[in-house]
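Let's turn to subunit A:
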Amino acid sequence: MAKSSKLDTLTSELENRLDELFREDVQPVEAPPPKSSSSQPLAELKKIVLSIDWEITHEAVESFLAQIRLLKEVYQADKIVTTFLQILGSLGQYIKSNRSKAHPATFSLLNSVFSRLEEITNFSKMPELTQRKLLQAELAAYQQLRDKISQRRAADEPKPAPAAAEPAVPVASPDSSVVTAEMLAQAMADVKEFIRSEIAALRRQIKIDASR
Partner candidate 1 sequence: MSYTLDQKQLDKIEDVLKSELIDNGVRCVFLIDMAGNIITNLDNGEKQHDIYSLAALAAGNFGAVSAMAKIIGENEFSLLFHKGKKENIHFNKISSEFLLITIFGNEISLGFLRMKVAESVEHLKGLLEPLSREHL
Partner candidate 2 sequence: MAFVNLKNKLIQVKIVYYGPGRGGKTTNLEYINRKFQHRINSEMVTVKTHGDRTLFFDFLPFDVGLVNGYQIKIQLYTVPGQVKYDATRRLVLRGVDGIVFVADGMVVRRDTNIQSLRNLQENLASYKKNLRTLPWVLQYNKMDLREQGIPMMPIEMLEQDLNLEFRRPYFPASALEGTNVVATLKKIITLTIASIREELF
């Protein structure tokens, strides 16, 4: 009798221990906030941007540009996002054409433009005014980079023949600089036009609000 009661005690104690050990967590685990559908398309671009941060390969840059083209279609209705994508596309094209001759600030700008874009697409409730402010800040930085690039180009002596002295870098189109300037100019023109129309719209809105 005594033995069995000891056994009972042991068993119950053991059972208690096991219960404690394997007790299910009472607090319900919070379900992760459902991702807004717009963040899914950016996931691929994010991967590419991160990989470019570590290593700039021809494949990564091509993937980047392809992704931008794709996203432009997805977001064609959203002017702000499209402009962000245009800036990214322009930077990508500049990197592709210039590779190691690219201005070092290009890459930090790429990262910051992408970060802002990510913020905007992740936070669907962001007021349009805020979105425009973010865009303007990145545009200003983009303009600054463009100025730096122009200054650098002006400072460099014009090289007669690029081939001989250059190192063995894979992509070396002799016309690359011309292509880049044109493309940047085009991108800027697009972007400026958009800004003009948006600022005009904003002014109209402010006037309307003020008159109320």
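Odds and ends about this structure:
Basically, a residue touches a chain if its C-beta (ideal position, glycine included) is under 8 Å from a C-beta of that chain, and two chains touch if they have at least 3 such contacts; residues count from 1.
How these were chosen: all candidates are chains of the complex that A comes from, given by their letters.
None of these values were measured; they are calculated from a predicted model.
When you check 1 or 2 against subunit A in this complex, the one that touches it is 1. Taken in their complex, subunit A has these residues touching candidate 1: 52-56, 99-100, 102, 104-108, 111, 167-169.
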